[in-house]
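Here's the structure we're looking at; comments come further down.
Note that one protein chain is taken out, while the other chains of the complex remain in position.
Up next, chain A:
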């Protein structure tokens, strides 16, 4: 085996009251790889993202980061490891401007005072590299369009070069051109050796950029596939559960062979 995975989850459980959102979930993400996480609505995808990002820590289970066992119980612990997240609901502060949102919780200070000039300069630079056009970075994000808000959330996650990026349906509110940009971005990140977990309902997007596809069904693993050797039908059926048993049985075997 080569280097240990960037992130490895073992036996993750998470319960919300009566709902067992995640049960015995396993997941591995290697540096330089894009793992797509797919599953029906309510399968537990967003919950898994919240577990990894420290927003909703797991009830039970082990997390390994670059081969070391770690605890992620708070958002800043995940951030300190190098994990950045674009949440499904974007998690922006509507009243703050673009710069304020990008640097929230990690403001740049100069003599203890917010250095707005430097933060604005870095924001403009980042948006520029991402070829994102914004009417102004000094407008409250409430006044931006859905697509613009999504690009703000994505830009925020890229600030500070994360090692692992979690994207929870990042292209949901985007047009065709912007979606293509985000997918390009995902590929660039992979080429630069970052790990990406991409949640998407669009099989076309998933097939275009992902190396692996992990399927969640009713809070449990329901298959881990190599994109190049798996048919569309196979993935769909494990999402919907049509081949529940067969896939579950094959999963462990496939992982051993292919990893």
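Simple rule for what comes next: a contact is a pair of C-beta atoms (placed from the backbone, for glycine too) under 8 Å apart; a residue touches a chain by one contact, two chains touch by 3 or more; residues count from 1.
To be clear about the criterion, contacts and distances are computed from a predicted model.
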- Item | Among "Cytochrome b N-terminal domain-containing protein", "8-amino-7-oxononanoate synthase", "Xylose transport system permease protein XylH" or "NADH-quinone oxidoreductase subunit I", the UniProt name of the subunit that does not appear here | "Xylose transport system permease protein XylH"
- Item | Omitted-chain contact residue, chosen from A:23, A:70, A:132 or A:172 | A:132
- Item | chain A residues that touch the omitted chain in the full complex | 53-55, 74-76, 79, 85, 87, 91-96, 100, 104-105, 107, 109, 112-114, 117-118, 120-121, 123-124, 127-140, 142-148, 180-181, 184-185, 187-188, 208
